[in-house]
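For this view, one protein chain was removed and the others were kept in their places.
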């Protein structure tokens, strides 16, 4: 089992979701994050205070998949998230010892195959 | 050392916390996330725009534990979070190379045993 | 490749960022989280309802680095985040199988070296 | 009644009416800030929708029931559908304006009740309830006290701007609703915290602004009585706010913002029946005294099984009763000849009259409310099931979220194909 | 004109002017709640800046163009830079006050247009547009209908408070702007959801409050006509809100909050031209009828390529036209002798006159707007590029964020060194 963690642009999320669903990835968790990388910095001014914004909004996607599913998942994310401009983000693939589905107690593979979810 | 990552329903959090404290797990980090899985989708309408909400609110819990603590931690989460309906969430157990307590620089086991915390 | 995950105090973030940039770490992702540990609990009252706040605001930093970069990264975080009071937070170092830069498809080391970023 | 329309009275009542109408949205924010984010819109809508559903039935029937001249108990149907409500003078202002002014009272009184059943009552039944309630409960009681030959008015009950008609009345209904609808599933199980306290403060600030029209306008003229009612509407909450803050500080060492907003409203409620009858110093006394019972009622309520979620009873009920009784104590003909003297000025009887008005209102309102809710319950499910309640009323009742980010929201296909 | 200044008329107009001025910030919140968080400030600023840039040109030129006496088509330059605008009586109120009151109308009319081009129009060109538009389009049309010897007024067109001058006018301009500026890059591609529906409700509530000054004040006196206009301004939205809610419930089973806010505004728009001319029951009819065309126009628009983002056309255009026409149906001399009779009272011709006023306004406003935008486009880029649009207008146009957390924001060095 692997945990695929991706950081993408917020406005690419809906495209990435479509790609993932098309790739039959139906279970995932996202969160709103902020990232720093090669993006050009933004300057903001509030009255006399001028600040450099080191961070830009991103969305973090976390997907637990069984090993043979890593490749299609990564590809789906890349094709949905890529714009070609600096700031598209990263994907990290982490090893997972164990996965549990809370509702049933099922483990690993079984745990990440959602019930009756048409993959789109 | 392991990192236990759980995604649960927001309204189960307080129950999960109680279970964890009872299990003497006193250090954890949570964040608000949104998840997609087998839950029935929600449709919302704003004037002429109708949208399908693919994501529902969840809470993500992250707990660094020493290996022998994994089992009780997972059990505590499951018993606090389970409702039996689709959407209860998942638990991922990830391997950890190293843990550092910033305050003291202590590593690994020592790092995750909070100071004078009565486990509830 | 490793993924360094740190939980720190919000008001230490800017110091930690400075330290990280000084350490030539230029790519990272942060998110707002809440933590429970040894901090003294806070009590709040809303009309007749009195509640104990088990969680305090923290910031979670996630940094993908190549192995030889782990040490300087951890040190930078520690020196920026430490106050010496309970609640300074933790650092977790997780193994990573694979890193992908979405924009280019580059993998691993290449993927985490941002373009033309003067490390501060 | 004076025959002619007076320009300055009209000018003031135009403003007063606008201010009171604005109180209902303000109430929405006062309430909406104290619920959870997933129920914010539903709570706001419970106030906003009263503008529509109470407003319309008021125009068609309510005004006539309240201000017709049929009998001491009911105004009758003479004004149904605004028949005979024209530009002629009612007192010294145009009749249409008098009608509009009174309508804003009916609207907010019904909206007040919502505080007791937020986060769980289904929206359709709620709409039916407030519409029926304003006709069956509010309009008659308004007639009793303010209507032509209403029996409580005839009895000499003093209620300058609605301490009993509006606040005690709404609180009795709220109590019944809270009991019949039942507690929220999380009540006393999980912490239910206010999603946006600034909204609650905004609501309190705008309510205060509107209340100047509510009390000051009840003089129905721009005269000394209006000025008195106005000044008292400023001073009473000032005193309540101070006492409330001190109580907070002595209790927990912390002066809460929710408490400040609550204290302001309690002071406004308490002075409502007295505004045009008592001296400014008496207004300060009333405001200060009223802080205590409401403050402790509120603490006590939270330890009980009664999920009067936003404490309509403690704030409007207790506050309204205290205000109505103290009106019977502090009222003074020296300040308003057309008013009355209270116990303090040798007329202890007034206290009794006030008590009768309170009891009559409590009894009729509670009974009427009970019947209405039960009847509605026969035709529709009044409260949401736990699952819907868990998802939040905003989605289940209104198909919306208060603060959307748009993440993971996909446009429905048919929609996209159109373009 | 009456020679003398009347105290109560002045008192009422002072308040009415303040209320109408407040409508522009309120509009900012009504609009600002419906956009995405990254464009919240930009949308708010489109209203707030109108207070400055339209306000100043109104004082210098606009008032004279609208209320000067040169010709039936244009007021001319006699009042430029407020020459001759003093404390003398204009009607029964001081001339300066009449000027200020009319200025608040010019400001909000221009701000209304912004709803069609939010989230994409560059701010500089927007400022130039509203300033020019208020002079070239608004002021002349105001003159036609309300000005001394304006041709539409002379023709007998009835527009009590600006159904055509304000709403139809703004909607025509909005339509042209939406087309010329073009759609948002995400329009019909991604879900664009309201960032803060409570703000939209707040805006609607405050707009209603202000509208009492807008319609009630248009009587320019504290008299029966003001009371009538006021009452109708309360009743029409009440009816629209009820019908709108029922339409929502029948369509999706859910009464939306955004819908409630929209319904209130549509009702206010529809009654604007009729307020002082029709009976209260007619106001209810107008409000109820007006709900239908706007409701369905709004649904239809969303299925088209026209990104009139906040539906200025469906709400203000359709609502304004329906209201103006229904004024020609329901107007009754029995309620306002200085008004007129509508088709219902045997004067079918009035409907024709109303239609002419509508068409003239639509034509001139559309044409004028088109020319202005095109001219501005010659000297400056009118819309943002997709990248800026993606980052959000708040940062790209204003260098700010609506809700900052301060995370990862570093004070710039020079700044720090100073201390």
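Chains: A, B, C, D and E, in written order; residue numbering restarts at 1 for each.
The working rule: a contact is a pair of C-beta atoms (placed from the backbone, for glycine too) under 8 Å apart; a residue touches a chain by one contact, two chains touch by 3 or more.
Please read these numbers as outputs of a predicted model, since none were measured by experiment.
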Shown chains in contact with the undisplayed one are A, B, C, D, E
Among listed residues E:34, E:65, E:97 or E:132, the absent chain is touched only by E:97
By the document's definition of touch, the residue of D:220, D:284 or D:344 touching the omitted chain is D:284
The listed residue (E:253, E:386 or E:406) that touches the chain absent from the view is E:406
Those residues of chain A that touch the unshown chain are 44-49, 51
Interface residues of chain D toward the undisplayed chain are 6-9, 11-12, 15, 19, 36-37, 188-198, 201-202, 204-206, 208-209, 212-213, 216, 221-224, 226-228, 230-231, 234-235, 237-239, 241-242, 245, 249, 252, 254-258, 260-261, 263-264, 279-281, 284, 302-305, 335
Per the touch rule stated above, chain E touches the missing chain via residues 5-8, 10-12, 14-15, 17-19, 21-22, 24-26, 28-29, 32, 40-41, 44-45, 48-49, 51-53, 55-56, 59, 81-82, 85, 87, 93-94, 96-97, 99-100, 103-104, 123-124, 127, 196, 199, 202, 394, 397-406, 409-411, 415-416, 418-419
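One rule holds for everything that comes next: only the chains that are shown with their structure count from here on.
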Overlap of the chain B and chain D neighbour lists contains A, C, E
Chain centres computed over CA atoms; the one at greatest distance from chain A is chain D
Contact-pair count is greater, between A-D and C-D, for C-D
Rounded to the nearest Å, the gap between Cα centres of chain C and chain E is 49
Per the C-alpha centroid definition, the whole-Å distance linking chain D and chain E comes out as 32
Chain B to chain E, mean C-alpha position gap in Å, rounds to 50
So chain B residues touching two or more other chains come to 31, 34, 36, 44-46, 49, 51, 54-55, 94-95
Shared-interface residues of chain D (touching two or more other chains) are 191, 399-401, 404-405, 407-411, 415
Contact graph of the chains (line, ring, star, complete, other): complete
